[in-house]
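Read through the structure below, which is laid out as structure tokens, and then see the notes.
Selected chains only, in their assembly positions.
Chain lettering (A and B) follows the sequence in which the chains are written, and residue indices restart at 1 in each chain.
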Amino acid sequence: MIQLTHDPIDFSALTESVRSPACGAVVLFLGTVREMTNGAQTLRLAYDAYPAMAEAKIAELEAMARERWPLQEVRIVHRLGTLELGEVSVAIAVSSPHRADAFDAGRWLIDRFKAVVPIWKQEHWADGTTEWVHPGIADPPAESRESGSPLPRERGQG
Amino acid sequence: MTVTSTPQISVSVRLFAAARERAGAEVVTVQVPVNSRIADLRIVIGETVPSLKPLAAHLLFAIGTEYATDDAPLPASGEVVAFPPVSGG
């Protein structure tokens, strides 16, 4: 199935596709584009990826989740390109006979996704600047507002 | 008189996100001594491409579609992928 897409994510179809009479529980997680981050206003986000590795890592995460929890269906989709405020960047849907497993697996999947899948977010701030988000390197919004920062503010592609 | 030097190999490093933007290129090619490891490449990248120096310590490396740790040998293909910490989701 498609794991990376430039089109809007059809989370309804995704949720529908994991439902099963074998299951008592479905958990859907949506990541959406938030306007405010630590007081800084976002206009939109751009997502870039290393697609082959991202798809391989997503497949690995699904396999690991299936080893840890009795999951019936697992669907993971991430969107790339430019996303407006409120749009869905990532959708993870899982189904399981019992709800504890569905919640645990859904949460583990998004946590691990954000740690290992090679996808990057570029903030397009309301002040007209852009900035790649790279956790652990710096606190991006704060740094971007300082002058003389050791990591000069990134300039966007558009 | 001949100057002896360690044999060098050429490594293509494919970049993403802030690393690509700083380097101004999708791929940078650097020379490293034969039998180098990822840790050596990390140092050479920072020295060869000054705009990447502030990122070098934070770069993640991959060979093909697998993460490569600092102790991993460079691949025979001479192709490596490097990027800053991921931020999808």
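We adopt the following convention: a residue touches a chain if its C-beta (ideal position, glycine included) is under 8 Å from a C-beta of that chain, and two chains touch if they have at least 3 such contacts.
Treat the numbers as computed from the prediction; the structure is a model and nothing was measured.
S.K.: Each distinct protein chain appears once in the view. How many of each does the complete structure file actually contain?
M.R.: A x2, B x2
Note that only the chains that are shown with their structure count from here on.
S.K.: Suppose each chain is reduced to the average of its Cα coordinates; what separation in Å results between chain A and chain B?
M.R.: 26
S.K.: Which residues of chain A touch chain B once you look at their complex with the stated criterion?
M.R.: Result: residues 31, 47-50, 52-54, 56-57, 78, 89-90, 110, 113-122, 132-137, 150-151, 154-155, 157 of chain A touch chain B.
S.K.: Hey, which residues of chain B end up touching chain A in the complex?
M.R.: It is residues 14, 16-18, 21-22, 54-55, 58, 60, 62, 64-67, 81, 83-89 of chain B that touch chain A.
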